[in-house]
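Let's turn to subunit A:
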Amino acid sequence: MSMVQNFPFFSIILAMFSGIASSVLDGKRAKHLSLCVIAVTTGMSAAVLRFCMKTGESYTYMMGHFPAPWGNEIRAGALEGLTATLFGLVMFFSVVGGMEHTAADVEGSKQNLFYIMIDLMLSSLLALIYTNDLFTAYVFVEINTIAGCGLIMIRQKGRSLSAAIRYMIMSQLGSGLFLIGLSLLYDVTGHLLMTPAKEAVAVIEAAGLYAVPMLVIMAVVSVGLAIKSGLYPFHYWIPDTYGYATPTASAILSGLVSKGYIFLLIKIFYRVLGRENVIASEIVNVLFVFGLAGMLMGSVHAILEKDTRRMIAYSSVAQIGYIYTGIGLGTQAGMVAAVFHMFTHSATKALLFISAVGLYEVSGDRKDFRSLRGAGYRNPLAGIGFTVGSLSMVGFPMLSGFISKLLFATSALQSPHKMLPTVIALAISTILNAVYFLRLVITLYSIPETSRGQAASPGKSNWKLQLSVVCFILLNLTLGLYSQPIVEWIGSGLAMFD
Partner candidate 1 sequence: MDTPLFVNMEETVSIILFGIGFTMLMLHRNLIKKILGMNIMDTAVYLFLAVKGYINGRMVPIVTNQIQDASAYINPVPSGLVLTGIVVSVSTTALMLALTIRLYERYGSLDLDEILMRAKEEERT
Partner candidate 2 sequence: MKIFEIILLLSLVVCALSVAFTKDLLTSIVIFMSYSLIMCVLWVLLQSPDLAITEAAVGAGVTSILFFVTLKKIRAIRKEDRHEQAER
């Protein structure tokens, strides 16, 4: 067994341990520790990705002395490595970009607690990505939820407390449904590890037993995770949550946390329930319909919104809708598109949140987007970042959003029944996206009518934010320009799932 194969385990344990150790460090040391750990785990995930691409197959890793159906297990393949690497990058840049604001938003003696949340969030995301055990997934879903709640309410100003309780209530509804789904699944299969559970499911399906319970399990698990990731009819907590948290937290919550749950859902579909069974059960069609509704309604809400950060949050609702539409298409190409859009969205949304903060800084921190008029001149780099993010969301060529829209359109063409609604919704939603994002961009570059611009402090050189904006832009361009190999990696990673 080569050393690289230990890396998934090392990265999870390292992140957890740094969280535990941060409880006795002061804020500054905790921050450095957390940055180091994020960088190291990202490097490890990249090594795992390289290893899996080289050997061309995935591997499982025993957590303890006991093999598959008895002990816990984690599993790493190309898709896991890629996702973990990308999540690590996004997390690192978000933490760097929002650092100054974190220091301002969080009380002095509670700084280290913020970084504990970040560390444990990282470890739970990694565990959700790598896990091969359903109950481990449940435990880490809970860690993820609590850490997310901590990240929201650590800025105890504005509406963040009421946003946090709303978030907790919705998440607990989701967790309850997910847990009862797991219990039912354990009841009919007798396994908690994904590989033997899948074999048991295949036996059950072949014998035609337990048809009703299987259907209900699929429905309940999907609905539970959909509530937690904020699919359209369950999206009420999203705007408050993303709009009032500290910038790092908004970027991480919108970019990574909801994606972690979606990744888990895809993993359960492929590795436990079996893709054919899920497609045959019509559950994907339900997800498809809600995804389409989310695509349209999220954009409409965003247009009616005046606060920039809430606007970006509503746009997240629309993007989550895209991802579920991709899953709902039920084809391999649709799944690839969904995963690619997951990456696009986590890179772009984090960029938008971080650069929006950079623009607020120079415009006197008011909520209304009109105060941003001319901010693009006062903080040029953040303006460029925001423009790039908006264009990517709209689907401008060369940027990552364009590729994912292209993938959605081509995959829609392959499934005849769902082609028309997908393409129409894609077109309408693109236009709506263009309307509200371009409005913001125009506002940024219009000359302020009064001399209010001078009143607001001209951009202090917050080099950390600038750096992270540059890195995010580069990440976005990389996803857009080198999409071919990434799409191939996703394809081969999904193939390893079976």
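Heads up, the rule we're going with is that contacts are C-beta pairs under 8 Å (C-beta built on N, C-alpha and C of every residue); 3 or more make two chains touch, one makes a residue touch a chain; residues count from 1.
Picked so that all candidates are chains of the complex that A comes from, given by their letters.
Keep in mind the model is a prediction, meaning the values are calculated, not measured.
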Message: Sticking to the defined contact criterion, which numbered candidate from 1 or 2 is in contact with subunit A in this complex?
response: 1
In the complex, subunit A residues that touch candidate 1: 135, 139, 142, 145-146, 149, 153, 156, 158-159, 161-162, 164-166, 168-169, 172-173, 176, 179-180, 183, 186-187, 192
